[in-house]
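Of the protein chains in this complex, one is absent; all others appear in place.
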Amino acid sequence: MPGRSVSFYISLGVVFVYCAVALFAPAIAPFDPFAISGSPLAPPDAAHILGTNDLAQDIFSRLVWGTRATLILGFLGAAISVALGTFGGIVSGYYGGRVDEAIMRFLDVMMTIPSFPLLLILTIFFRPGIYMTAVLMGFLGGLQGVRIIRSQVLSLAVADFVVGTKALGAGDGYIMARHILPNVLPLVGVKFIFSAQHFMVVGIGLGFLGMGDPAVVDWGQMIQRATQNGGIILGLWWWLIPPGLAVTFLSLALAWFGYAFEDRINPRLQVMRV
Amino acid sequence: MMHGACTMIDICDLKTYYSAGFLHRTEVRAVDGVSFGIEKGETLGLVGESGCGKTTLGRSVIRLIEPTGGRVVFDGTDVTALSRKDLRRFRRRMQMIFQDAYTSLNPRMRVSESIAEPLRIHRIEDRAGIDRRVRDLIEAVGLNEEHLNRRPYELSGGQNQRVVLARVLALEPEFIVADEPTAGLDVSVQAQILTLFRDIWREYHTTCLYISHDLGVVRAMSDRVAVMLKGRIVEIGQVADVLDHPCHPYTRLLVAAPVDDKEFSCPVSAGAPAMVEVRPGHWVEATAR
Partner (left out) sequence: MTTEEPLLEVRGLTVGFPTVDGLVKAANTVDLEIRPGETLALLGETGSGKTVLGMAILRLLQPNTRIEGEILYRGRNLLSLSEGEMQKIRGREIAVVLQNTGTSLNPVLRVGDQIAEAVTLHRGLRGGDAEAAAVTLLDRVRIFDPARMAREYPHRFSGGMRERALIALALACEPSFLIADEPTRGLDAVTKREILDLFSEINPGRSVLFITHDIEAAATLAVRVAVMYAGEIVEIGPVDAVLSSPVHPYTRGLLASLPERGMRPIPGSSPSLITLPPGCRFSPRCTRAVGRCKKEHPELVEVGPDHDARCMYYD
């Protein structure tokens, strides 16, 4: 379907632009995001294209630098999450029996604890930096991923080509790496994209609730500052709207990309018949 | 009990039980005390209805399923006593071909990778050696180099079964368990695959356990045939003896022999079922009186 293909490339393009902005933030941002760069609460003008905030920091520069934090939270969190989910899922589904039983019961216990409140509590206590936050989110998300990957692996583990490779004399590690993993990779890819989207929004939520890393700029903290220091009441749209729109576009682009990617790999999944 | 001097496989009282049903309370005796031998270079056909345990037996013999009891002696080595590590090294001597060639190949691997894999696992050749062997093997099974870059879904059922054979032959196994390898194929393709199997097995003196529910195929492929019923072997012997002069009631049903044929009636046993030799090398399980 050409329509799907178009949405695939457009959303991929948007994600690329965000990544480029994050990567070249020092070159793109005209000011230091923490520096006092003019008068406070100034509306947009030629020097400050999105105006300044109550501390006289340049909002455009903060927005650009904030991209970095948001993408790190999303992609690092997602990478840790799918790595854990894939490893746990493959081990659990492939070995089955007691190994599977132990992993599943551990997950049952973990699942009873709602993950966002847990994340809040952990961040309140430990005040982790941005990287630690990503690791925490990834870990909690990865626990859920284990089940999804495991259900696929359960059917792969008894597929003839896996049994046949065992009959050739291959070891378990080899079979998991060469036969099971490649066959769950499409699913892992989809999971990575949707996790990234999810973790970005969660990261922004944490920032908004005041749990952000004070050493970095992120969109959540920008929105929090704008709402708490009178951005809405005073009608200072340039303070609040830009980070809001930035989140919305990125999140939409990732969701689109995820769906389009899922469609692309689907025929292959059907072809596999496992 | 019923084999000559150069026995390749000796199976003695092999048992494979499963637990099934609610809370695993029910015990299913898929293979229930099976004994037979296969001589070197011989093909033994194994027939029986679906669910009689023939697939489980085939897999238990090469320990793809762990048997519950009994012994399998392969060329003097007790396979059932091997450690996991030794078993893995031993596996290159005994191989399996499955019913569905398509699902026996990793959908994400090219044909060349699939055929090279066994050589890599056992570190048999260097890279150039593997390439050369893969080319030799693909031609040996009647395909050519252009098939090497394809993936399973780009090939037909018959072509995939050829790839499976090439992959299995890479290790030059002495024993192959073939579990209905042509069940899903058309008659004309089946004839191509079966003649290929037969030629190659003859050339390599491969010993084979050939599982099928198709009597015509078993007759064409085997030297001897064993009939399986509910986890037990009820009749075994030369193909012509068993299929043309069946003794056990189930074999007679299978080959649609006339019911009132008095000449070869099944021996009767007073006690527990036992195997009786009704003719040289033709054994039948005596039915209870």
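Labels A and B are assigned to the chains in the order they are written; within every chain, residues are numbered from 1.
Assume contacts are C-beta pairs under 8 Å (C-beta built on N, C-alpha and C of every residue); 3 or more make two chains touch, one makes a residue touch a chain.
What you are looking at is a predicted structure, and each value in this text was computed from that prediction instead of being measured.
Asker: Name every shown chain in contact with the chain that has been left out of the document.
Answerer: B
Asker: From the list B:C12, B:L64, B:L82 or B:A191, pick the residue that touches the absent chain.
Answerer: Hidden-chain contact among the options goes to B:A191.
Asker: Need a quick check: the contact residues on subunit B for the chain that isn't drawn.
Answerer: Interface residues of subunit B facing the absent chain: 48-51, 156-158, 183, 186-192, 194-195, 213-217, 219-221, 253-256.
Keep this in mind: only the chains that are shown with their structure count from here on.
Asker: Between subunit A and subunit B, what's the gap in Å when you average each chain's C-alpha atoms?
Answerer: That pair's centroid distance is 50 Å.
Asker: Which residues, counting only subunit B, touch subunit A once they are in their complex?
Answerer: So the residues of subunit B in touch with subunit A come to 62, 64, 88-92, 94-96, 98-100, 102-109, 117-118, 121-122, 153, 164, 167, 171.
Asker: Give the list of subunit A residues in touch with subunit B in this complex.
Answerer: It comes out as residues 159-161, 163-171, 174, 178-179, 182-183, 271-274.
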